[in-house]
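So the structure is just underneath, and the comments pick up after that.
For this depiction, one protein chain was excluded, whereas all remaining protein chains were kept in their positions.
Right after this comes chain A.
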Amino acid sequence: MLLILLGVLILHLIILILLIVSTAASAWSVGGDRSTDLWYSCMTTNGGYHCKPASNEDWIQAVQALMILSLLFCFFSLIAFLYQLFRLVKGGRFFFTAIFQILASLFVMCGAIIYTVMCPDDGSGVQFGYAYVLAWVAFPLCLISGLIYIVLRKKE
């Protein structure tokens, strides 16, 4: 039992760390002379390498919001898990934790999909960076973790 608990908690912490790195690191698309990330859009002109905040477009702001929301909901579900661990009746299910975790996975999925669809195709060798890959990795992990919480029951 303790092993399962530890495993579930470690999985949750790994998901939280993945989400934090993916949201904070501005490495969603890399390469070429113009890169549009989540927080900055940089371009190399004749004068040098200029970065300005990538905030003028609607879809990037939506992706920013969804990533931040998924991070917040993952954090809320961690707190709800710790709370329900000590206060739940015996035999009860971790519903709040599961709901928040599944919502977090939904938000990550929406954010990653919007970024994939709306990412500008420059065609000059712009590839997806590691933060984008981390977001796609975090989504199924988050979903699985949420489903585990639905199945989990508090024993004594």
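Here are a few things to note about the model shown:
In this text, a contact is a pair of C-beta atoms (placed from the backbone, for glycine too) under 8 Å apart; a residue touches a chain by one contact, two chains touch by 3 or more; residues count from 1.
Rule of thumb we're sticking to: contacts and distances are computed from a predicted model.
The chain not displayed here is annotated in its UniProt record as "Myelin protein P0 isoform X1", chosen from "Guanine nucleotide-binding protein G(T) subunit gamma-T1-like", "Myelin protein P0 isoform X1", "Nucleoporin Nup43" or "Protoheme IX farnesyltransferase, mitochondrial".
The missing chain, though absent from the display, is touched by one residue of A:Ala62, A:Val133 or A:Leu147; that residue is A:Ala62. Of the residues in chain A, those that touch the hidden partner chain are 53, 55-56, 58, 61-62, 64-66, 68-69, 72.
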